[in-house]
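Only one protein chain is missing from this complex, and each of the others stays in its spot.
Labels run A, B and C following the written order; every chain starts at residue 1.
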Amino acid sequence: MGKFEIALFALCAAIGIAGALVTVGARRPIRSALGLLATILGVAGCYLLLEAQFLAAIQLIVYAGAVVVLFIFVVMLLGSASTSPRDAKSAIPRYIGAGLFLAGSSAALLLILRVGTKVEALLPPAPAGFGSVEGVGGELFTRYVVPFELAGALLIVAVIGAMAVARGKQPDPTLRPAADAAGAAPPGASEHGATEPAPGGKAAEPHGGA
Amino acid sequence: MNLAALIQFWPAVVAGIVGASIPRQAKVRHRLGLACVAAFAVLTVMWLWPDADAAKEATDKAAGEWPYLLDLLVGLPIFGAVVILFLPRQMLSTLRAFTYGIFGVSFLASLWLLRVPMTEGWHFVHTKDWIPSAGIRWHVAVDGMSVWLVVLTTFTTPIAAFASFGSVKTRVKELCVSFLLMQGAMLGAFVALDMFQFYVFWELMLVPMFLMIGIWGGVEKIKASVKFFLFTMAGSVLMLAALLYLVWTHHELTGVWSWDYLDLVRVVLRGDSTLSFHPQMLGFLGLSLAFFIKVPMFPFHTWLPDAHVQAPTGGSVVLAAIMLKLGTYAYMRFSMQLFPGPAHSMAATLAGVAIMGGIIYGAFCAWKQGDIKRLVAYSSVAHLGFVMLGLFGATTGGMQGAILQMVNHGIATGALFMLVGVIYDRRHTRELSEFGGLAKVMPVYATLFIIVTMASIGVPGTNGFVGEFMIIAGTFVSEPLSQLAGLQAFGAALGVIFAAVYMLGAVQKMFFGPLTNPKNKHLSDISPREAVALSPFIVMIFVIGLFPSLFLDRMKPAVDMNRELFKESGGQALRFAKRADGSLLDESHFPPAFLAGSLVKDLAARAAADKAQAVETAPAPSPAPAPTPAPTPNVQRLPAPTAAPPTASASVAIPPAGASGSAAAAPPTASAAVPPGGPGKAPGQPPPPPVSPKAPPAEPKAPPAPPGGAP
Amino acid sequence: MSAVPVPYFLVLAAVLFLIGAGGFLLRRNLLVLLMSIELMLNAVNLTLVAFNRLHPQSHGGQIFAFFVVAVAAAEAAVGLAIVLSFFRLRNTVRADEANTLKN
Partner (left out) sequence: MLSTIKQQFPATNFALLALILLMPALGALINGLFGKRMGKDAVRLTALASIGGSFLASLVTFIVVASEPGSRVAWTAWRWFSVTGRMRQDVGIDLAFSADGLSATMLLIVTGVGFLIHLYSTGYMAKDKGFHRFFAYLNLFIFAMLTLVLGDNMAVMFIGWEGVGLASYLLIGFWYEDEKKAAAGKKAFIVNRIGDFGLIMAMVLLVWYSGSLRFEDMQQRSSGLLTQVTLWPVTDLHQTIMPHWLASALTPASPWRVSAATLIGIFLFLGCAGKSAQIPLYVWLPDAMAGPTPVSALIHAATMVTAGVYLVARTSFVFVLSPAALTIVQTTGALTALFAASIAFAQTDLKKVLAYSTVSQLGFMFIGVGSGAFGAGMFHVITHAFFKGCLFLCAGSVIHAMHHRIHDDVASQDMRNMGGLRRYLPLTHATFLLSCIAIAGIPPLAGFWSKDEILFRAFASHIAPASAAVWVPPAWWGKMIFFVGLTAAVCTAFYMFRAYFLTFWGEFRGWRVVANFRPKKHGGHGHGAGALAGPPPHESPGVMTVPLVILAGLAVVGGFLYAEPIHVAPLAHVLEPVFQKASQSVIVPEAAHGLVWPLMGAGVLAGVVGVAAAYYVYQVRGGAPARAFATSTGWFYRLVRDKWRIDELYQHTIVAATHAVAETAAAFDRWVIDGIIARLTAGTVALGGALLRAAHTGRVQVYAASMVAGVVGVGWFLVRPHADALVDTSGLRSSGRVSLTAASGHGYSYRWRTQDDDESVAYGNDKSYAVDLELCEKRTVFLGVKNAFNQAAERKYDLCRDANVPRAPGSQEAAACCSLDDAGRETAREWVRSKLKELDDTQKRLEETKRAPEGLLKSLEQRGIKVEQLPGPPPAPQPPSQGPGGRP
């Protein structure tokens, strides 16, 4: 039994790390998104290994299903502009930064490993129902009911916020008299010299005196 | 008021008539103004006349000291400032009328102060709890030293307001608010006896002046007002630190939190044995630095010329006439009494700075200024150098001279700034090179300017001389200045020459010589309105010049008591300087009138009252009434009139076994000060072997605690 | 299912986290930044679940991970909204453009 699990773990780990590397390294964001999807799947696998079935499901549904899809949706929305051109100007400091970062993190990892791994022994089998929907659900709705409600509220606020930010400011139609709606250019238009009329009003409508 | 009484007022009537007839062609309103000023001057002289006191004695006793007078004096202007905010901005005349009304009421109220003979202790005392837990109270009182400064404030601010209303036409409402707030804050500072309250008013005073310079100021008004604010703020932060340490030590010694001046006066700060009373000196310097910046003394004076040059006329007058006096008054009252030891030993050095840095250096700088306002500002540095010299000399004559010189400087420099304001309103420039031969075009203005210059120089017969001569004579006989007294009196007397040099230089450049500048050709002479604004100053110059004893008699008892206290507690402080853990001067050391309103006494009185009331309402069966939980348990330990220093630890060479045992072993008298354990120290820890100052050097520092000592 | 020792997972999570952090610090594309954040959050979740597996008495770790996922979702949504409006404003998604805070 043990070897099968090791293999599964190795597979998930490989998928996870490969996906992560793709996400970070890919030039075009669509590939990064897919890399992210891979990582998420890998992690979900690990959850299963760690007896966290409910969480693995959540991971798949929420993360893979919603978040990554959202990313892909936005990438599609931005179209070609989303791939940032290769910028040679600040390359050197970036590589230095990368080098430093890698050195730092490897030193930290080594230091941690030196603490010694007392946790050699095999894990005792998990109690029944550990990680299952009943177990997690039961605890979720008894001890953690308040955070749960708060999380709900948080999500609602996030949705409203996202809508407000993304939608930008719509000029209030009732304010402007109907007559010059067509003729005069909207007051803020010349402000930004934006080439194509982006949907909705300008983000930073100069309102009121400075 | 029978006819006879009316008859005796004939000199006032005559003076009124002469005053009214002086201006050639003026509106009736201005003639009336001059007449009132002249009549009022004669009335004050007759009224304050020494022998007339006997007659007035009877009436005064009836009037008595209305305790809320000082609250009215301080509160009314501030309340007025708030009310004015609600008045409409456009109705200028109502705004002005309201301000004049408030100023008038507070001036008349301040005259009541003069009716009461200023004997030794505090007058018009009024205390009210403010923050009881921190021992902070609203404690206002006035005594001989501060009465004249209060009257000077209520006398000068209205005139400054009247003058600036003439020239300032924009934002009049804010101007009224600033003036009223300033008067309230300054009066608050002069009468405050609670250090916290004093600090609050000391800071509050800066705000209106900051606004005044910032809003109606000259070209670089923002820079000047910020510089003014930061300088004073930096100083007052140090003051707060010194006060906090003082209050903390007071709590350490008596277990009572009190910010009251009359309690802190008894505290002698910890003297570190290695350096000569190190914390006392630091405390003194911290506290006095704030006052030296305000005075301003030599190194910290550079804010004054900038502030004056940019300030509007009214602002300049109030800044010069009253705000600078707060520095000197606070040094005299707080620095000298709270830290008598360092003040006594530093007197000679500080007097040197006052002379070299103030009188002579100020005069030299004034001489070389191109801008008339900068010149007058530096002359204030010189004059206040004299005042500080009088205070450092700490003789009765010297200190009286210093207080009188504060009033004189207020009048002379206030008048000078108003005169500069007059010419500034016409020519909008203050450069001396722009003027020349003004006497031909503005003769009355020139005469007034020369009269005020003579007062500022100190020609006898005007008020300047009386103050300066008393200060120089005081310096000569001063005891803290010891050997250097003669030399410093010589230096101060030199200042008299330099004063003449720079003032006459300015007068020469402005008034005499040919009328070259075409712009000056058709300047109009001083208007009756400005003349009326100036007349109180001119009259007071001669009233104080010829009748200074009216003013001096009122301050004499208070100055005598404070100087005696300063000399005596100076000696005491020197003896306690070496104490490791601070000590408390005993009550008998202070005249009873002085400590009358202190917070500690107040608490003790209240505790006694509660106990008496408790015994009376519930006659407890047990023979000895359980000590009722007095608000602060350790108050009982306080007023026992035993030897001040902590008897237990200092006197007995051998510390008794263990901290817990000490209370029993201590002599039966409830030791007034900290039992060796002291609340502050952890009970478990053995008391550190106290340093007995008398231990002969050869003998090891302190006998070893018996081995069993550490519990 | 107890063959795989927990530290393995911890190491995996650490590596994932480092990659995410590296991505966040080094890449200049805003979208990639957001994705790196998601990576880091996943790494954290993994650690939480791993330790929860070590002390199976309660599901604290997993529930916490659950909430982390919720927050991550909200964060991603708002982040993308911001990227969108930023794009509409500056027409690019390069992180360097958003430097109005410069001195």
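Following the convention adopted for this analysis, a contact is a pair of C-beta atoms (placed from the backbone, for glycine too) under 8 Å apart; a residue touches a chain by one contact, two chains touch by 3 or more.
Since this is a predicted model, take the numbers as computed values, not measurements.
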TODO: Mind giving the shown chains that are in contact with the missing chain?
DONE: A, B, C
Open item on the list: Given that one chain is not shown, which residue among B:Tyr245, B:Phe300, B:Tyr424 or B:Phe566 touches it?
Closed with: B:Phe300
Task: Residue of B:Thr127, B:Thr153, B:Gln369 or B:Ser456 in touch with the missing chain, whole complex considered - done: B:Gln369
Task: Of B:Leu92, B:Leu285 or B:Ala500, the residue in touch with the unshown chain - done: B:Ala500
Task: Missing-chain contacts mapped onto chain C - done: 21, 24-26, 28, 33, 95-96, 98-103
- [ ] State which residues belonging to chain B touch the missing partner chain.
- [x] 18, 21-22, 24, 50, 227, 299-303, 361, 364-365, 367-369, 395-398, 401, 437, 439-440, 450, 454, 459-461, 465-466, 469-470, 472-474, 476-477, 482-484, 486-487, 489-490, 493-494, 496-497, 500-501, 504-505, 508, 511-515, 546-549, 552, 568, 571-572, 575-576, 585-586, 588-591, 624, 640, 642-645, 647, 650-654, 664-665, 667-670, 692, 694, 699-701, 703-704, 706-707, 710
- [ ] Can you list, in ascending order, the chain A residues touching the missing chain?
- [x] 97, 101, 104, 108, 111, 114-115
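In the analysis below, only the chains that are shown with their structure count from here on.
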- [ ] Determine the shape of the graph in which chains are vertices and touching pairs are edges (line, ring, star, complete, other).
- [x] other
Open item on the list: Using Cα averages as centroids, what's the distance between chain A and chain B in whole Å?
Closed with: 68
- [ ] Could you put a whole-Å number on the gap between the CA centroids of chain B and chain C?
- [x] 66
TODO: Name the residues of chain C that each touch 2 or more other chains.
DONE: none
TODO: Would you pull the chain C residues touching chain A in the complex into a rising list?
DONE: 1-9, 12, 14-16, 18-23, 25-29, 31-32, 34-36, 38-39, 42, 45-46, 49-50, 52-54, 56, 58-60, 62-63, 65-67, 69-78, 80-85, 87-89, 91-94, 96
Open item on the list: Applying the document's contact rule, which stretches of chain A touch chain C when the two form their complex?
Closed with: 1-6, 9, 13, 16-17, 20-21, 23-24, 26, 29, 32-33, 35-36, 39-40, 43, 46-47, 49-52, 54-55, 58-59, 62-63, 66-67, 70-71, 74-75, 77-78, 81-84, 87, 90, 94, 97-98, 101-102, 105, 109, 112, 117, 119-120, 122-127, 130-131, 135-136, 139-140, 143-144, 147-148, 151, 154-155, 157-159, 161-163, 165-166, 168, 194, 198, 203-204
